[in-house]
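Here the structure comes first, spelled out in structure tokens, and everything after it is commentary.
Of the protein chains in this complex, all but one are displayed in their positions.
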Amino acid sequence: MERKKDNSAIKELIVPVTAVFIGLVLGGILMTLTGVNAIEGYKALIMGCFGRLEYVSETIVYTTPLIFTGLAIALGFRCGLFNIGCEGQYIVGLIGAAVVGAMDLGLPTFIHLPLTMLSGMACGAIWASVPGLLKAKFGIHEVVNSIMMNYIALYLSHYLVNGPIKDPGITSPYSREILDTAKLWRFFGQNSPIRVNSGIIIAIAAALFVYYLLFKTTIGYQIRAVGFNPEAARYGGISVPTNIVAAMFISGALAGLAGAVQIMGIQFKFLDIFAFQGYGLDGIAVALVGKSHPLGVLPSALLFGILQRGSQTMQMLAGVPKETIGIMQGVIIIIVAAEGIIKGWLPIRKILGTDKKAAGKEVGRA
Amino acid sequence: MSEIDATISPGQVILEMKGITKAFPGIVANSDVDFDLKKGEIHCLLGENGAGKSTLMKILYGLYKQDKGEVFYKGEPLVVNGPADTLRQGIGMVHQHFMLIKPLTVAENLVLGNEPTKYGFLIDKKKAKAELMEISTTFGLAIEPDAKIMDISVGMQQRVEILKALHRGAEVLILDEPTAVLTPQETKELFVIMRKLVHDGKSIIFISHKLKEVMEISDRVTVINHGRIIGSVKTSETSPSQLANMMVGREVELIVHKEPAKPGKEKFRAEGLVAENDRGLPALRGIDLSVRAGEILGVCGVDGNGQTELVQCITGMRRLSAGKVTLNGKDITNMPPKRCFEAGIVHVPEDRQKHGLVLDFTVAENMILQTYNKKPFSRGITLRWDEIKSYARRIISEFDVRTPDEDTKAGSLSGGNQQKAILARELSRTPELIVVAQPTRGLDVGAIEYIHKRLVSERDSGRAVLLVSLELDEIMSLSDRIAVIYEGRIMGTMDIEDATEETLGLMMAGSMPASHKGVM
Partner (left out) sequence: MSRLGKGINWNRLVRSRAFWLGAALVVLITVFSVNSIRSMGGEMFSYLVIDFFSTGIFMATPLILTSIGAVFSERSGVVNIGLEGMMLIGAFFGVMVSYFTGSAWLGVLGGMIAGGLTAALHAYVCISHHANQTVSGVAINVFALALTGFLLKAVFHRAGQTDRVTKLANWIMPDFFRNIPIIGDVLGSNTPPVYIALLLVVAAQVVLFHTPLGLRIRACGEHPEAADTVGINVTGTRYFCVILSGVLAGLSGVTLSLGQLSLFKEAMTDGRGYIAIAAMIFGKWTPLGAFLASLFFGLATGFKFISQSWNMTSIPTDFLLMLPYILTMLALAGFVGRLTPPAASGLPYRRRGSV
């Protein structure tokens, strides 16, 4: 991935950067159409993200789960898998952490906290393993199955929080609050409204971990070989089914970790959800713009974190529907997917030096 | 159309390409090429793999657009927008990889794009069949109209391709390496058909790299090398050695020089192998083979008779439903690929891009495809990139793989260097048995010679080699013993001294020559 050659970085980045730029322009047009001054809109976005310490904190809070789901999807891509089930894995991650975090087992923090986190990861991993196994054993495309698993997770969580894990002490469909021993450290005090917490550190660590895993270990070698060419991997003695399940498992664990960190650092309890939170879908944009590279996911997640957080303030301050961001996101994914649209552009071709190359890899075979 | 037709009589030029130049990034595939075809002749375009034959024909056929030069057909400049347009104007091509839709029937393939209809919108299947029968009787090419393409033999599929072109009124036929997939007997049949076609007024461009066939069938030969025309000669006035010289620019060693084999004890044995193909149909119906140390056993046969499955079963990539495979007396039946190569099997697969290499991996990454988790390339689960890269550098120089460096993506190497890279990786793993499938397909003469020499030297150093190839010449020049495979069975095994092309050809087509009855 990160080969030398001076302009290779530019080549890697030019598509996502241009896509984001087009997305922003499009957002501006949409704002103008709804009668909002685009400059004002974006100002509201920036102010909402960085205007005050709390806002910066919120931006980080929005970014954190996106790092996890972005990593989850990027890792899937590397194995040739499209884990669109992050949404469901996130939900079961929330539940897993909420349940274990609320258990009063008399455990000290250094055991209870990792245990809670592991519980969320395990739930996500198991949830993702189902479509993984179905793909590995029966060859069923993981996309349809993981979406089905999303809906199952949604209804399951609804059932659980209205029954088995509901906090009997209150009328609202909430689970019990997790114990202090399972809470992450909030930098500005556990009861401070500034919610930024050690979750972001865990997220960055996760990115480094995935980077190491993918490029420096035999496991990553196997996963990438399967992703690039499963036939050749099989020929080389690498088990394709095993690696598909493994990649889905790790990917699901990352998405589950997103849920766990959300519970342990932000929510402290599971709150009934009626629709998907969107972290799973946002993760796709994060992974694509980050070129499926764990270290590319970090800035990419920050970008979408800013947009997500900003969309709230834009709606409040400037009256821009927050869905504007979603439209931009969809367009950005489409453009990154069809990079030919950008690469075919004359000024871009000049930068890339592909002006005359065009197609035709196949060289005069006879 | 018939008006113009009348102006061209047999012997006159029907098609002319003038000054064709076509460049791809980094290579000039055709440089100022002139080529012409006379009505009623078979004109061979001869050149080795990579010489520029296909590029020239693809330009003629409208798949590529030339940078410079002009094409004249029946005296008029030929302007084509894509292949279908070419066909409409009377130039048909039988591609090396057939342009047939496998799940559709022969008749459906024939009329595709030009379907007869009834009630204005439904396909008239009866009429389609009638059209097929008519054209097949006219040219004497019998065929079963309702059979699906995937159920008929390769020879038959080729027949459908020819019929397709004729049905669309082709005057000029381009046959791209048509004999590559045929048995010697089928080749003979094809030649009969070709002669009949030219007799009926068609003109044929025959693309080949096989001298023998060129001498047998063509009226004229044009030789192309490195994208340039070397010369054009009448077949009756030339000789194979002159053509070979023109083709490669030097005398080619048509025969591999090797000492007689000194076989040792038996290394490998397969008994009663039975397996299914991807579609769940029987592919191997009881194969027995054995290979001794220090010999090359060649397996020859027409494509699709179980060769692919045989290799996959031996190397652990396909499950046997019955039978036993042993290496050095050790049972390796149905072991996964990893255990097979740990036991000492190395495998040069038939499809180097699909199986042999991960094209998006670097050369270095490809060099450790089976050994990434072995010392010294990894410690625990951590890869040791410095070890990997220095190892890769060492074997790519040893095997003369031409690549800028070991960090280059394997996909950007030429076919010959990709194959050398695979050979480098496989032979560096101290093999007991070397399984090679189609080792030289699509390579140029230099690479072919290198690979052949290398295989012989492996044999001489006492390794057992199992060679599977569709090229009868390759089998005959490399093997010490030859086994013929037909419909998943071994028709017979013979020493190279006893093998003749005729016997092998008959056996490849499933009939047992009288003199070889009972030979095993």
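Some observations on this one:
For reference, chains read A and B in written order, and residue numbers begin at 1 within each chain.
Methods note: contacts are C-beta pairs under 8 Å (C-beta built on N, C-alpha and C of every residue); 3 or more make two chains touch, one makes a residue touch a chain.
None of the values given here were measured: they were computed from a predicted structure.
Among B:L15, B:I42, B:V71 or B:L87, only B:L87 touches the chain that is left out of the view. On the side of chain B, touch with the chain left out of the figure occurs at residues 24, 58, 63-65, 82-85, 87-88, 93, 95, 98-104, 108, 112-115, 117, 121-123, 164, 168. Looking at chain A, the residues touching the absent chain are 30, 33-34, 82, 84, 130, 134, 138-140, 143-145, 147-152, 155-156, 158-159, 162-163, 275-276, 281, 284-285, 288, 321, 323-327, 329-331, 333-334, 337-341, 344, 358-360, 362.
Going forward, only the chains that are shown with their structure count from here on.
For the pair chain A and chain B, the distance between C-alpha centroids works out to 46 Å. Of all residues in chain A, only 3, 216-222, 224-225, 228-229, 231-239, 356-357, 360, 362-366 touch chain B in the complex they form.
Contacts from chain B toward chain A in the complex involve residues 22, 24-27, 29-30, 47-55, 207, 209, 224, 227, 315, 317, 336-338, 341, 347, 349, 354-361, 365, 368-370, 372-373, 378, 381-383, 385, 407, 414-415, 442.
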